[in-house]
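A single protein chain has been omitted from the complex, and every remaining protein chain is retained in its original position.
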Amino acid sequence: MIDFSNDAAKNLKELREKKPLIHNITNYVVMNFTANSLIAMGALPVMAHAENEVEEMASIAGALVINIGTLSDPWIRAMFKAGHAANKNGVPVILDPVGSGATRLRTETSKRLIDELDIAIIRGNASEVLSLAGEDSKTKGVDSIHSVEDAAQAAVELSLELDTVIAITGPKDLVTDGNTVYRVNNGHELMGKVTGSGCAATTAIAAFAAVNKKYAEAAAFALGYYGLAGQWAAMKHTSPGSFRVGLLDSLYEIGGADLKTGMKLEVLHES
Amino acid sequence: MIDFSNDAAKNLKELREKKPLIHNITNYVVMNFTANSLIAMGALPVMAHAENEVEEMASIAGALVINIGTLSDPWIRAMFKAGHAANKNGVPVILDPVGSGATRLRTETSKRLIDELDIAIIRGNASEVLSLAGEDSKTKGVDSIHSVEDAAQAAVELSLELDTVIAITGPKDLVTDGNTVYRVNNGHELMGKVTGSGCAATTAIAAFAAVNKKYAEAAAFALGYYGLAGQWAAMKHTSPGSFRVGLLDSLYEIGGADLKTGMKLEVLHES
Partner (left out) sequence: MIDFSNDAAKNLKELREKKPLIHNITNYVVMNFTANSLIAMGALPVMAHAENEVEEMASIAGALVINIGTLSDPWIRAMFKAGHAANKNGVPVILDPVGSGATRLRTETSKRLIDELDIAIIRGNASEVLSLAGEDSKTKGVDSIHSVEDAAQAAVELSLELDTVIAITGPKDLVTDGNTVYRVNNGHELMGKVTGSGCAATTAIAAFAAVNKKYAEAAAFALGYYGLAGQWAAMKHTSPGSFRVGLLDSLYEIGGADLKTGMKLEVLHES
């Protein structure tokens, strides 16, 4: 394993010093949890979705998260407005295509967002990423029925085609910019028992992308940090209610030195 | 007491093996909590409310929850679309008429849903159920001012009239299909101190209805299991913040063997 832990620790330090504003247009289910997650990490979350304010908010943000978990037409319009404003101002846009593949609305909206906006990073589960790659993917609601490994090759191709970093989360997360492929050997299965844990992973990526313009690296560091928080929480809690509380605690407690010893990142392939 | 605990344990086992997709059109306040509750039980929650995707989602679900806690016109339209799609596909529809009786919008929407859709199970507090029975019921916001006993006779009559299972929750829950009347002697008063605990009870009913087509039995088992989780949580926690966390933990921890010893269900009347 190459040792990225010093760079990751530096990113985390910078995140906590700069406290970047992360603008989220996200789903109703996870808003509270992802806002609390971002605060625990050290960032400043703001949730704003009105068509008549998102451009202003996205323009001053350190990163913009577009999460399609509970879509409706006015929100889709706001996502495009915010996304264009972010693009114009050099603010990285992170897309979480929740449930893409499950309904036409979600798949088509994800593809339109990818086509019309300049997306820095896409974070999804394997089924969601496959659905974007044009595979005839099915999901079970918003849950993946494919493994990360199933989607790895499609992710690399999609990344090259779109010139976008792709992060697939699952038992072992995978991040690629089409050239380098990172595998993140952190995380815990109880994370799958908390609604919005994937969405919160996306916000961690956004927070790191606000301080590290090498987006593949930022995504890999964020997932290593977030996965380590899951491992810390699982050392204290074995059921999902208290694990969820412990996950927020751990995001707050983990410091740079902990990343240096705990983050397990490897480069699978570099071209 | 008749011993239903073996059948209830079988339902819980099947629920955790099949992991049915539960489609929720529910209120903003409880979405996160009910999603986490469903995951803790073993089901797969999905929250989707857009008119242009609910039919697709409801068609593939194991059960559909319609919860009117924070209504607006677009959501009402989505409820009807999803409900008709569920009816067409044999997916049971569970209605939670939150605050029916408190405002005309809520009472009238509940009645229209009942008239136009084939509802498998209605779960409400006593005031809500009385409001559906055409009684001049008042509620205090979304809280009941009537006792379960007040509403018992109305529930039996309403159940027969609508050919729908009625579940009234309160200190002692009551479930009836118009013929059999079950009383659930599980639960804890701290459940009343957690917003959405009634809504989460409704989702437990939906999860059991997805694996047991005898809907009165499914509702009674679900409330026994859910009430037992409240009792477990109250053994460890005496204040509502930590009790709420413990409730999620207990939903996850309770297994079939625990139901066998802890569920307290009785048949009050069988015609």
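By letter and in written order, the chains are A and B; residue numbering begins at 1 in each of them.
We adopt the following convention: contacts are C-beta pairs under 8 Å (C-beta built on N, C-alpha and C of every residue); 3 or more make two chains touch, one makes a residue touch a chain.
Everything numeric here is computed off the predicted structure, so don't read it as measured data.
K.L.:
Check each of B:88, B:112, B:140 or B:236 against the chain that is not shown and name the one that touches it.
P.N.:
B:140
K.L.:
Would you indicate which residue among A:40, A:119, A:168 or A:191 is in contact with the undisplayed chain?
P.N.:
A:40
K.L.:
Which listed residue (A:21, A:148 or A:216) would be found touching the missing chain in the intact complex?
P.N.:
If we include the chain that is not displayed, A:21 is the one touching it.
K.L.:
Going by the touch rule given at the top, which residues of chain A touch the chain that is not shown?
P.N.:
Chain A touches the chain not shown through residues 19, 21, 23, 28, 31-32, 35-36, 39-40, 44-50, 52-53, 56-57, 61, 74, 244-250, 252-253.
K.L.:
Going by the touch rule given at the top, which residues of chain B touch the chain that is not shown?
P.N.:
Missing-chain contacts on chain B: residues 27-30, 32-33, 69-73, 99, 102-106, 140-143, 193-196, 239-242, 244-245.
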